[in-house]
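All protein chains of the complex are present and in place, except for one that has been dropped.
The block that comes next holds chain A.
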Amino acid sequence: MTDQPPVSLAFLDEVLVGVLVLCVVLALVVVLSRIRIARRRETVKQRLAPLRHDLLAVGAGEDESGQARSRLAQDREAGTDLDRAVVDLLTKVRGTPADDLVSVLRERDAVAKARRALGSRSSVKRARATRTLGLLRDPALTLDLVRMLDDRSGEVRIVAARSVGALGPEAGPSAAASVLRAVRSRRSAPGVPATVAMGTLTQLGVQSEPAVALGLTDEDAGVRNVAAAVAGHSLFLSCTPRLTELAAHDPDRMVRVSATEALGSVGRPADVEPIARLLAPHEPPAVRRAAARALGELGGQMAVDAMVRVLADDDRSLAVTSATALSQSEHGRSAIRAVSLDDDAAPTARSAVAGVLQMLDLRDTGRGAR
């Protein structure tokens, strides 16, 4: 056996010591991290234990004398742990208990602290502060919250958007415009999530209509998509012409689908024809199916006729979607029953409606088809 290791790899023993030391350190970190978290939880639990009954009483609206609220407001030992517990509880209650919890936060100076924390260097602190201020539902804080929609941290922007939504219509139209702007991606960072923005704009009600109308012309597909969904959901009639344009010509397929579905909600009889045109074979399958669903929402003879025409289409997904959409209205149900009984109807059309009719029967009667 050779006596000496290759000289070129002689440093391995030092590497081994380094690796072993790091392994031990990591194992210790795992164990210590678990101990630290368990201790922290226990400490918070013990600090809040004397106040738990008061918290529950205020949260449940059972503090008629106001003594529990007063004790919570005056307590200084539980510090920020109590503030956080009140904020957590505030997310779960409405009405008088929520008002009482807000007054507890105000008396504990938590609002002033939160406003100061909006300028903190820590994104976690800024997010918590924004959340606290949002839960107060105080229109006087609108500007503070709207400003946070431009925060450098994505998480803070999300909280700010939700908080603006919590203010409701009192936040005003400019807040809606800021929310839509925040949907845009910033370099590699994603914007405010579409569903959060949609929820917020819906909460702002008619105040968001001008911003939504403008959003439909935005250069960012994500913004147009959010605006289209909100326009449909909130029944913003002024958006209908632009929605029709987007449904027919937007370069982004998802935006076309959202705009078409929105037209199904907000559209009028005059919109049936442009939607029916989207059933044409040259259109993308997803847009055609969205058009079928939209026509099902709109209803009316013209819409029903257009949907019946595609029951025999080569795109069988479209045919089945049309049959399902038809089943949503009495007029449509009559039409598909007529197709199923018509010996001259294309076999493919009859095939598309057969299963839908059976499902209708099952729902109506609760009895089996076979």
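Just so it is clear, a residue touches a chain if its C-beta (ideal position, glycine included) is under 8 Å from a C-beta of that chain, and two chains touch if they have at least 3 such contacts; residues count from 1.
The rule we apply is simple: contacts and distances are computed from a predicted model.
Missing chain, UniProt protein name: "Glycosyl transferase family 2", from among "Pyruvate dehydrogenase E1 component, alpha subunit", "Glycosyl transferase family 2", "ABC transporter permease subunit" or "(2Fe-2S)-binding protein".
Residue A:Arg316 is the one among A:Arg116, A:Arg186, A:Arg316 or A:His331 that touches the chain not shown.
The residue touching the chain not shown here, chosen from A:Thr96, A:Thr195 or A:Gln328, is A:Thr195. Residue-wise, the contact with the chain that is not shown comes from A:Glu155, picked out of A:Glu155, A:Glu273, A:Asp305 or A:Asp342. Screening A:Ala229, A:Val310 or A:Ala335 against the full complex identifies A:Ala229 as the residue touching the chain left out.
Looking at chain A, the residues touching the absent chain are 1-6, 8-9, 12-13, 15-16, 19-20, 22-23, 26-27, 29-31, 33-34, 37, 123-124, 127, 131, 154-155, 158-159, 162, 190, 193-196, 198-199, 221-222, 225, 229, 233, 252-255, 258, 284-286, 315-317, 319-320, 324, 351-352, 354-356, 358-364, 366-370.
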